[in-house]
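What follows is a single structure, and I will ask about it in a moment.
All protein chains of the complex are present and in place, except for one that has been dropped.
All chains are identified by letter, namely A, B and C, in their written order; residue positions are counted from 1 within each chain.
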């Protein structure tokens, strides 16, 4: 039986890949994983070289997921990888995750989890049937003040929710999208690699997840207006989505990759009868609480007034800012608890069901837009 | 022929009325008007008492607009009121403005200009036929940094516009709307006094106007989702409106009176191919300019780098903040130039045509919502 | 006996003078003064022309203060100017204020009140002996949130004060001071016109006043380090002053005119045993309250949680920012109450005693620096 540090493998994330760095740091910082090996690059030689830089055992570097599964499963259980992180482009997630779950591995998967809702449901079925777990890296749920918001909303601090407004604005695709040739070279705008949506699939999805995560309330229906900017651009680069949530709550989700000059401007505002919360990802250590005719309050990490869940998600004393790696580290830490069968908090890590909901969201948003901006049920 | 200070009358704005204070200060601060008299209160005695406090000539205090018109027109032209400001509740605007324009007076009118688009067009016809002018107090267009944004957009600073996002969030109606009895006592929620919309009619309208003012581009179509919160609440208290502008530009307008704890959180973001502007009303002296991969820049009033129109709209040196009265003062100053036949800047004061467009906007937003959130043309 | 609007005269503030505009707007906005006339310019013809623009009665426009006094005093008491505002360069304040007080006029005076502490004491003696009042326009004391801070400190909200830190940073003199020829042309750097200090006398003084105003505690001793930048520059353009207050409280005051790029960056932080306040002039409608291990709170104007004094200093509902003119307007309003014998709030307007203390502060700061940065008593 396994105990102690969790043996971690990785698919993708080789030399120069931002996302691989993020996952490795996230795994290191909680001191609950050992990175053992993986298939870091489609080019095996490059992957091997990269693994050498990391001083990993060469025998644990594989050309692909199948080789990894075959060889790891030959090893004694106590040596075998237990968790494998998938940090490849979108179109590879499903196949890899499916094979890993089937073959006895827990999975950490970058989002979007799959290319279709159908695939997502297959993975959910596998998680249920195999008992293996899947952590979907909706990283923003790992920020301490997001968790504080979730906890305080659940405790009734702002009363019954009556309006939600979430935004994720980037501008990075702007210099690409206006250049017809350049546009073709970007995988985000290639449906074969990116799926049926660029903007909604990549970042609108985060907004969707953040709303459901913080409020604990499901989004039932969507009406979307997407923007491709050009007729020959196959994917959306901007979109606004009207939301109807359980209990008739209305909301709006705004996402853009053509919001020139914006970086990762993800903000959420949740308005309840008694108060409201506002939070933004680029300054993640401030959570604003509004109440009618009271001075507004700003919560920060590290203080005894925070919930236990928030405290567990913070390593430093107040005033020394933690950042994006710490948020992802909190997901890895939560998943380690799940893998080791420890007591979990509600929301400790985003799971396969969040992935299923997310894929339905993407599909229905695209459908609403295609059908002329009409209301479509998520499920 | 008139010259020098403009003789100003006022309808409404008696004791304790915020809006009256704002208009008087706005008129005083540019030193181009003399307040002469008016009909300050539906109760003539109260209006008279109020006028005495202001040390106005009692003979120029009237019971109503008709008395004002009749008596003023008996005076020699050089003594007569030239401009009359209407600061009464919404449902009185049209009748008063109509009679004043017909009778030879210029008009300053609070927004919304009328109860219906039809009325608005009648006023526009009168302005055209009489040569008298109407200033609609879309106050936010008077802020220097809004004018700087308008000027720089017109000069091409951010290139072709590709996305617009405007928000006006308040929370003040929140404690009212949940109380069925209290709700009946508030004129904003009474269609007879407020018109067919509360939230969109009062504040969504500002968002609409600000988009057209700053971009110089018209909004052509709307798709709205309004929220009354309760079936027996006759008017919207929240709404999101998808926008289609000239040239196919997409945008979104968000307005709420149930955004608990918000004060007058009006923000606008305009994204162009080359850059973007962001501005917010509660901190009005900062205008942010974003460009891809450049440090973002913050423009402030009083500096030589600003446009002449901005400079003309600023009285102090940099770093001494001007505020809402100064914004409205800029409208009064612009209107004084119009009344005296001086050279105007584009955008010096919002006029009757802005009012016509605004009334169509309100009607079509309500229509879209009633018809099940479909696209409706503004005109 | 006088009643109703106060008849106001003005010395200085002619065409193009920022400070005159500020005083006139401040006087207009509370609707308690009528501007009657004055001596607006050293050049009588220019002053007269300016007065015509304002449509003032030519007979009330004077070549100088002596003419004003002589002629006004010939008028019936009920017609006579009651208050005269002095908005001339520094070196003229004392003589004008002295003659006005001696001759039966109340005085509004720009700061610094005089050129020396001795002159200031003479004015204080005159105020005491004549019963005429003097309002010193330390404008920043008129901001509603400064008044809120003062009131809450007095009420014990932050407990016993243990540290004070005030800053006033500007950069405007930077392009001047490095140019030996240009430097000679600026009256701020001419001791004959400006007094013994530039930076401390002009803006350090505001910091001093703001500390004493908000805390209600006197500064007893100073140790200063001033910077002239060049040996042949007769006046300081930058300085740091260590403070010792009543009860042994320590503090620091920092002022600069060479803080390149700063506008009017006046900030104050007051730390008590139980909490702390932070406020800044360039964003004057936010007052931050810190408490150990509590979310920090931000107070804004217009809310019922504010003190009555704050409410009286605010005209608009929350979220519509007032600015610098409104702050000065509050001083004029407070002084009107004093002139008419109405009930005053503590701190309604800065008075001649504040002026005396301020002049001692300037002199002792300069002395400390000259003596090699040693401690010097204010009195």
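As a working rule, a residue touches a chain if its C-beta (ideal position, glycine included) is under 8 Å from a C-beta of that chain, and two chains touch if they have at least 3 such contacts.
Computed from a predicted model, the values in this text were never measured in an experiment.
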Residue among C:41, C:82, C:110 or C:165 that touches the chain left out of view: C:165
Hidden-chain contact residue, picked from the options C:272, C:301 or C:334: C:272
Which residue of C:75, C:242 or C:317 touches the chain not shown here: C:242
Listed residues C:10, C:210 or C:223, member touching the removed chain: C:223
Hidden partner interface residues of chain C, rising order: 158, 162-163, 165, 171-172, 174-175, 178, 223, 225, 227, 229, 238, 240, 242, 250, 252, 254, 256, 258-262, 269, 271-276, 290-292, 294, 296, 373, 375
For chain A, residues in touch with the removed chain: 4-5, 18, 21-22, 24-25, 28-29, 31, 34, 53-55, 170, 172, 262-265, 281-285, 300, 302, 315-326
Residues of chain B (touch criterion as defined above) contacting the omitted chain: 289, 293-300, 303-305
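Simple rule for what comes next: only the chains that are shown with their structure count from here on.
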Centroid distance [mean C-alpha coordinates] between chain C and chain B, Å: 35
Inter-centroid spacing, chain C versus chain A (mean Cα positions, whole Å): 55
Geometric centre distance via CA averages, chain B-chain A, whole Å: 43
Where chain B touches two or more other chains, by residue: 172, 262
